[in-house]
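One chain of protein is taken out of this complex; the other chains stay put.
Presenting chain A:
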């Protein structure tokens, strides 16, 4: 039971919730860029919400299936098709042995997710199935997926009745919106900067952005002092401001420590939204308190629970 990568795409990797507990050894947490989309893909096929899946960036891969499977695709719309027939996003889909699943260039957003029912059979490294870069790790978890890679599946599935439910597409409106508000909380060096200009600037991301960091372009953030920062912890969403005033937001593969001062920290619930913003799209930052950010996160988890209940009920009526 396996799939094979026939074309690689731009940057296709295996990711899960991330590698927890190794930042003090210099490891990034890694994991999916857009957690909401990834969780939705897993829930749709009845997986645990943190199961490892395939993350695709901007240009998707082509994948051949060597067994029957049930899959779901969420996130950026890469015109997914099976044997040249377009398939919908946000819906469980039955795949037959020999089928070819192809992705093209993202029409909106940047990151797309492919979950298979029961998951990929990949050995964990340090407690995670997230791709581990900059660590000399051999094998498919040490790099992006390449032509000829085969990935085992834990199980194969054949469905005898169609699965006619799908997620409300409006759940993914955050990907196709033309303008965005990204909420953030004050960073440790917030007072070193003029936050008024930071919050009133229309920001874009540069094309030199990737899973490690998003480089922002806009009116340079003004410094109020010339303090020097000694290296300290950083995490997914830390908004660093180097001397040129053009912020760099650390993303999923961002380093666990850094020496640039940080004006803020992107609210966890908006990390996925930020991940999907394409170079050239405009967005602004809006400040929230830590308490508000935690409440937003709580609401997000409640939504996961509700959707899980809804989907479980649907699966209960399907015989496999």
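Everything below uses one rule, namely that contacts are C-beta pairs under 8 Å (C-beta built on N, C-alpha and C of every residue); 3 or more make two chains touch, one makes a residue touch a chain; residues count from 1.
As a convention for this text, contacts and distances are computed from a predicted model.
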Out of "ABC transporter domain-containing protein", "FIG004684: SpoVR-like protein", "Inhibitor of KinA" or "Fumarate reductase/succinate dehydrogenase flavoprotein subunit", what name does the UniProt record list for the absent chain? "Inhibitor of KinA"
Residue among A:126, A:171 or A:303 touching the omitted chain: A:126
From the list A:75, A:187 or A:247, which touches the chain that is not on show? A:187
So one chain is hidden, and I want to know which residue out of A:20, A:146, A:282 or A:320 touches that hidden chain in the complete assembly. A:20
Missing-chain contact, candidates A:105, A:200, A:257 or A:299, resolves to A:257
Pick out the residues on chain A that sit against the missing chain. 20-27, 123, 125-127, 132, 134-142, 185-188, 230-233, 235, 237, 255-258, 262, 265, 267-268, 290-291, 293-294, 297-298
